[in-house]
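Here the complex is missing a single protein chain, while all its other protein chains stay put.
Order of writing sets the labels: A, B and C. Residues in every chain begin at 1.
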Amino acid sequence: MTSVALLTSGGDGPGMNAALRAAAQTAGARGVAVVGVRDGYDGLMDGRFVPLGRSATGTDGFDSNALDFVARQGGTVLGTARSERFRSPEGRARAAEQLKQRAITGLLVVGGNGSLTGAHLLARETGVAVMGVPSSIDNDIGCTATCIGVDTALNTIVEACDRISDTARSHRRAFVVEVMGRQSGYLAMAGAVAVQADAVVFREQQRAPETLVAAVADVVRKAFTERGKRRVLILKAEGVEVPTMRLVQLVEEAVKPVLPDLEIRGVILGHLVRGGNPSFLDRMVAARLAFAATTALLEGASDEMVGWQSPVTGGITTSDASVRRFPLEMVLAETARLLDGTSPVTQRRVGLMSKVEGVLQL
Amino acid sequence: MTSVALLTSGGDGPGMNAALRAAAQTAGARGVAVVGVRDGYDGLMDGRFVPLGRSATGTDGFDSNALDFVARQGGTVLGTARSERFRSPEGRARAAEQLKQRAITGLLVVGGNGSLTGAHLLARETGVAVMGVPSSIDNDIGCTATCIGVDTALNTIVEACDRISDTARSHRRAFVVEVMGRQSGYLAMAGAVAVQADAVVFREQQRAPETLVAAVADVVRKAFTERGKRRVLILKAEGVEVPTMRLVQLVEEAVKPVLPDLEIRGVILGHLVRGGNPSFLDRMVAARLAFAATTALLEGASDEMVGWQSPVTGGITTSDASVRRFPLEMVLAETARLLDGTSPVTQRRVGLMSKVEGVLQL
Amino acid sequence: MTSVALLTSGGDGPGMNAALRAAAQTAGARGVAVVGVRDGYDGLMDGRFVPLGRSATGTDGFDSNALDFVARQGGTVLGTARSERFRSPEGRARAAEQLKQRAITGLLVVGGNGSLTGAHLLARETGVAVMGVPSSIDNDIGCTATCIGVDTALNTIVEACDRISDTARSHRRAFVVEVMGRQSGYLAMAGAVAVQADAVVFREQQRAPETLVAAVADVVRKAFTERGKRRVLILKAEGVEVPTMRLVQLVEEAVKPVLPDLEIRGVILGHLVRGGNPSFLDRMVAARLAFAATTALLEGASDEMVGWQSPVTGGITTSDASVRRFPLEMVLAETARLLDGTSPVTQRRVGLMSKVEGVLQL
Partner (left out) sequence: MTSVALLTSGGDGPGMNAALRAAAQTAGARGVAVVGVRDGYDGLMDGRFVPLGRSATGTDGFDSNALDFVARQGGTVLGTARSERFRSPEGRARAAEQLKQRAITGLLVVGGNGSLTGAHLLARETGVAVMGVPSSIDNDIGCTATCIGVDTALNTIVEACDRISDTARSHRRAFVVEVMGRQSGYLAMAGAVAVQADAVVFREQQRAPETLVAAVADVVRKAFTERGKRRVLILKAEGVEVPTMRLVQLVEEAVKPVLPDLEIRGVILGHLVRGGNPSFLDRMVAARLAFAATTALLEGASDEMVGWQSPVTGGITTSDASVRRFPLEMVLAETARLLDGTSPVTQRRVGLMSKVEGVLQL
């Protein structure tokens, strides 16, 4: 194998560029050329390639200095997309053809569940050697403890909640803060513990709307009347059935008899949480995962994903065992269980949060 | 005069705590005791006072170490409120009584237009010596070039737009970002120049909804088709008639014939922009304004506001002339003109922005 | 047990205040009173206690609102110290006496190796029930994958290196950046991977000064002459024998024949890396560890430390098994091996870094 390609696909996340650099580095150190693909699978099918690393001379690629520079930036400099065309076997055959024409025998796919599904089908149908690198700020991919982008998103959430806490305590107000996570409540759960939210609301709790409103109203009421709080903070995942501004309104009405003057405010962080320079941990995770995936690809692996299994919180792990490989088929099956709630991981997360929530209300 | 009081009122802004510390410092250096008032005019009428500065011993006030600590935090540790009761002469008489009982002869009010109106009435009706310090992240107060909180809010907007730009350019998308400013488009205008927005939308432009949608659609269309942009960013002030998510929808429809796949996203920064540790400039502005207001109060001034008139961008100005005093009556009149659009300041701002907007589209 | 005490000791680290809040929360939820101890073991021997949590009324303690506020701040609001007096059995007996007088039967010690040694001796000699919570930005404590403060320190290092990279690439310069870690090179190692340093230098490599200078000079020379780099970045741990500014000078001389105009600069981050608002992960680690330690104490455990053993990078772990308890005796023995280089953990870290370093030079 003398040439590999790399693409970023699906939702962007901080650390994608660091993965790009690490892959170019790792391949370069073995004398293998790396090319980047513009705009995900769309660019692959259309043959839009750019040179990366030391071999990138002259034109529109990214040489060593450019990679140094972009590796610390959020988003992806290669561009990303969600491709309709790639969902058909014809699209995937076209992609394989583009790689073959350029004698590129391996492909690294940095992306989330949809992108990894595409990678799996490409490998199975066309024989292209493909390795997946998990990137999803929602942390909703199976067989990996974390994904590229999760830690930065959580740091952004924590900073945003700090700002909101400043104004909440100045005015003695409650805030409902909505974070991304259509199917996975992970950002809401993890954020809630770190910012000491008074409650957390996410899809996996499976609460009926009335139960939900009553529970949140109860927390708000007690916080101000019994616990003497100045700041009340509720974290809410995007996937919850009741929209945030509607929830704010319903809770305000529910507590009105006891707290007639209380103002509750909603803030939807949305896309704000997706960008920003990657945190230490996302750069480390991106570098280690990309290193492992590139090495595996160069050693002949295919149709697999690298997952983070480290016995540490990150940083320099004590051994290479921190990153492990899993067949994409297993990853996709485990992801499905994670999202439909049948995975033990989901059940333990929900169980842990119900315990934590009781303690949150100081 | 041997004792002065200080309160924060209205919307909180980063730098209020720095003003609090500087006032305590300034009065303390002259041997005058300072007390803080909790929760704005409400706390004043209810007699909720806390000791500040070196004289704060033992109990629930803020001694020198506490002031050092809080001065670098957002929000206001004294609490703030919008008081209905204070709008009546009876409320203001009650407030004056509370001050009199404690032999407090001067009051510093850190707040926005409503709070300064209250301060003016209190001074006129009851003879309490009152000095105003302008604080409003919207920069909508007359007779001052800036207010406590403006610079931090703009830095928060800039950081948020940087994050959003990461994801916009990764996906080749347009974003409409809404910032605070119900009556004043200042944050949108100033932010747009700094983040190189492709367009800016604010109430003072007085555009009819259809004209507005057509203008924004035109910018978006040209940006992607003629200028080859990957990231399009529109800044929008809260006060504009068309709600942000509705604007996004209308523009998406308007450009659909030419850009059928384009996704436009809306982000409402809202209260996020109100908190956070104060920037260098807000700490400097807060310290200088509070110093000047306290000194004026101790020298017998009343019914005035200190305004920032410095011939510099901030920081160490070359003379004390950078801070000047204005009768509150003049401030309030000038503020009214600023907001109804008859002030030359408003007209020049709008004029400047229409010139700038032409250049923004690189 | 109806009352427990908590102290912070040794070097401060971001997250100590979050641990304080979580401990107060956990004990409070079980109806147990918590008191804080000022300035570490010194305050304990002198009986300087402050109330914490809901029971903190009136005076100088920290009630729920104060804990909400401080939990997101760096440093420790209780104060910390390195106590000489506590190194004697008399000092420790005095401490036990103070606790006994107030009917406090358990003590939480948040600190590093010296503090945990003191905790161990206190438990063994006096029978006071003691639980340790590991806090050390250097990550130099045995039996735990991370400590409170490590992740924030690494984020601060990453941000500082980003700033330095801006000026390095503008001028085509090399920088040597020194980070804390007298005995442990962890911050330098982990930081180097995340910021894509061109080389990393730390005590555990056991390089003779001349070898060290030659190796660094070689990296610098090749980076500019062969790899065409604009920015060269060397991370160096505090504990390395050659002082940073001396190293800069020696390397500049060594490369002068080939690069006569090259300017190398040294930056010593030092205490800058110790403060700052805790990151997401440090808040999470602090909350989870303090929760586990308080629970263990209330259930009768003593002379133990809680360590982070999670199979995830942090955040919401899938089970409570992520935090485990270890006898302090074992922790201290493992720590000694970590620092003298005989621990397999140290050896694997050094081994991993020598592999990584080869790849770093893109």
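One rule holds for everything that comes next: a residue touches a chain if its C-beta (ideal position, glycine included) is under 8 Å from a C-beta of that chain, and two chains touch if they have at least 3 such contacts.
Every value quoted in this text rests on a predicted model; they were computed, and no experiment measured them.
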From the listed residues C:Arg172, C:Lys222 or C:Arg325, report the one that touches the chain absent from this view.
-> C:Arg172
Touch with the omitted chain, as defined above, among B:Val50, B:Val193 or B:Ala215 | B:Val193
Candidates B:Ser83, B:Gln183 or B:Asn277 - the one touching the absent chain = B:Asn277
Contact with the hidden chain, among B:Val158, B:Ala208, B:Met245 or B:Ala336, goes to B:Val158
Cross-chain touch to the chain not pictured, restricted to C:Gln25, C:Thr76 or C:Gln196, is C:Thr76
Option touching the unshown chain, where B:Asn139, B:Thr167 or B:Gln205 are the choices = B:Asn139
Residues belonging to chain C that touch the chain removed from view | 8, 12, 14, 16, 39, 73-76, 79-81, 156, 160, 162-167, 169-172, 175, 230, 265, 267-272, 274-276
On chain B, residues whose C-beta touches the chain left out of the figure | 18, 21-22, 24-26, 28-29, 53-54, 63-65, 67-69, 71-72, 139, 145-146, 150-151, 154-155, 157-158, 162, 165, 169, 186, 189-191, 193-196, 227-231, 277, 279-281, 283-285, 287-288, 291, 308-320, 344-345, 348-349, 352-353, 358-360, 362
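FYI, only the chains that are shown with their structure count from here on.
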When all chain pairs are ranked by how many C-beta pairs they have in contact, which pair ranks first?
-> A-C
Label of the chain whose CA centroid is most distant from the centroid of chain A | B
What whole-Å value do you get for the distance between chain A and chain C if each is reduced to the mean of its CA atoms?
-> 27
Taking each chain's centre as the mean of its CA atoms, chain A sits from chain B at a distance in Å of 35
Which residues of chain C are in contact with two or more other chains?
-> none
